[in-house]
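Right, subunit A next:
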Amino acid sequence: MHGVIDMTQATTLTPAEEARGPLLEVHHLTVEFATRKGIVTAVKQVDLTVRKGETLGIVGESGSGKSVTSYTLMRILDRAGRIAEGTITFSGIDVANATERTMRDLRGREISMIFQNPRAALNPIRKVGDQIGDVLLHHLQAEPRNVKAKVIEILEQVRIARPQERYHAYPFELSGGMCQRIVIALALACQPQLLIADEPTTGLDVTTQKAVMDLVTELTRARGMSTILITHDLGLAATYCDTVVVMEKGKVVETAPAEQIFRAPQHPYTQKLVRATPRPGIALSDLLPEAPAVPSPLPVGERSAPQAMGEGAQTSSQMPDPVHAAPLLKVENLLKEYPRQGVPMGFFAGLMGKKAPPEDALFRAVDGLSFEVKKGESVGLVGESGCGKSTTSTIVMRLIDATSGKITFDGMDIGAIPAKEFAHHPMRRRIQMVFQDPTDSLNPRYTAARAIADPLLRMGEQFGIRGAAQMRAKVEELATMAGLPLDLLDRFPHQLSGGQKARVGIARAIALKPDLVILDEPTAALDVSVQAVVLNLLEELKQTLGMSYLFVSHDLHVVRLLCDRVIVMRQGKMVEEGTSEQVLEAPKAAYTRELIAAIPHPPV
Partner candidate 1 sequence: MLKLIASRIATAIPSLIGVVIVTFMLTRVLPGDAAAYFAGPAATPQAIAEIRTKLGLDKPLPVQFVDYVTALSKGDLGSSLSTGQPVATEIASRLPASAELTLSGLILALAIAIPFGIMAAVKQGTWVDHACRVITTAGVSLPVFFTGLLLVYVFYFKLGWAPAPLGRLDVFFTAPPTVTGFYLIDSLIAGDFETFRSAAAQLAIPTVTLAIFALAPIARITRASMLSVLSSEFVRTARAAGLTPYKVIMVYAFRNAMLPVITTLGMVFSFLLGANVLVEKVFAWPGIGSYAVEALISSDYAPVQGFVLAMAILYIILNLVIDLAYGVIDPRARSEA
Partner candidate 2 sequence: MNRREFLKTASVTATASAAGVAAPAVFSSARAQARSETLLIVSESGPNNLDVQGVGTNVPGYEVSWNCYDRLITHPMKDVNGTPYYDRDKIEGELAEDMTLGDMSATFKLKKNATFQDGTPVTAKDVKWSMDRAVSVGGFPTFQMKAGSLEKPEQFVVVDDHTFRVDFLRKDRLTIPDLAVVVPCVMNSELVKKNATAQDPWGLEYAKQNTVGSGAYKVTKWTPGTEVVFERNDKWVGGPMPKIKRVIWRMVPSAGNRRALLERGDADISYDLPNKDFVELKDSGKLTIISTPYSNGLQYIGMNVTKPPFDNLKVRQAIAYAIPYQKIMDAVLFGLGKPMFGAAPGGVKEAVWPQPAPFTTDLAKAKQLLTEAGYPNGLETTLSFDLGFAGVNEPLCVLLQENLQELGIKTTINKIPGANWRTELNKKDLPLFTNVFSGWLDYPEYFFFWCYHGQNSVFNTMSYKSAAMDAFIDGARSAAANGDKTAYDADVKGMIDLAFADVPRIPLYQPYVNIAMQKNVTGYEYWFHRRLDYRSFVKS
């Protein structure tokens, strides 16, 4: 909240500069790409204005053209792309028609950019200090003899501890947050007038996100720079920007001051986006637009269930009271150790920067965790990357074996069955999963129908399906339940959208009528509007089929919407447990409070 106040103060502090007029003016910008399907217009007639010292947010879902717009401003489009129409004027320079030489002088020195994946944005085999030095030298901001000192000075500015040492570090030796600081240092090295931040915090944990955003805000303010923040997160944009531009399918649909966007969205698309953004004090059904825009996933008779829920009511009010229900899953003293080397890198990449003591030969991904999931209950497992939540869910899924601990499912000690044999165990069908990345979780060679049919073919004896026609009917029934239009059933994954793929994944997970479904960040790869629909779908299915969910997520707001109880994890241990309301509204643990505070708070 402080940041926001500072910002407004900062803007008001420089009225003179503001009066000088826009730093960047984009008029009727149209960008086209030559693809194998012909010309595709990615950006249509876009108008933007960035004044000096202003922070402009460009918000849109995937395919909205927001990133293309930013690349166009830098003139770093792929070879296939070209500016078809419109003008871009930066400080009086006609960017659209400037020579490549002019652009090179502009890039880095006048306009610079930070990117989504900080680790990938840095040359993996060049010392970070040298990478910053390259830019300084190129733009004549330093000479070979003093370049190192300059770089270290910049590293200090972006709050890198021990800059002398970090100068010689390679990107892989730094944490994600640290890498993003380096990228920021790189971008700000030559004191540019405009910073374009393209999804600068996507993929970072909320606490890191906050730290990075605060840093960017502070540094740009101090230098009187203008910023364009490109993000899919309306909340983030509203929190950190002066003005927000909403884009949809290459067009700007709305431009408004940040405070107004949430309070009074004008355009239907903006309204939809605002609604779909999870935020405190709303219910799951509030995420959806008033009139359902997606095909009805359920038979009419059952539709009323979620809608009958009142404001702020518990989502599972129709269910048997989970508090008194029998425990379906019981996890006791779960422990998972990995040798430090040989662990997949991504697994504890986040931890690397935190410098865990290297002499420890074993690394505890899960450290004595115990919890229960009752019949019909949804339990959220929340934590930042590397907290052990995914390891826990994978063990509960019985895809890997725990080092020690007991897992009881419906009275049976399934932890005792080796993961390898579990594939053929009758219990297998009762625990299913919805995966994080819908694209990755579908075999590119299987049609949607084949993917959904797969579990039925393997373990569907109970349904007594005979012949192709019956199988098709069953698949169609499942697809209908998951809200997947039947004409998409014969398509391959690459012919489906992200939301459609998620539906296929969900239809597959429910095909065997499981008792427990583990949702591993099921919406993390989806746009918010799609996320809203999918979350509602999951809730509806749970009600209909009487399943229990173990919901693994990093996003407390999302967890709250879907779950009865929340478990907060950190470094393999449970930090806090309680009902969703308790945890979110009256967190006991300091860590939980920190997490909640780090979530962007748009001015509502």
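As a convention for this text, a residue touches a chain if its C-beta (ideal position, glycine included) is under 8 Å from a C-beta of that chain, and two chains touch if they have at least 3 such contacts; residues count from 1.
Per the selection procedure, all candidates are chains of the complex that A comes from, given by their letters.
Only a predicted model underlies this, so the values are computations on that prediction, with no experimental measurement involved.
> Of the numbered candidates 1 or 2, which one touches subunit A within this complex?
1
> In the complex formed with candidate 1, which residues of subunit A make contact?
Per the stated touch rule, the residues are 74, 76, 79, 103-109, 112-113, 115-117, 120-126, 134-135, 138-139, 170, 172-173, 183, 186-187.
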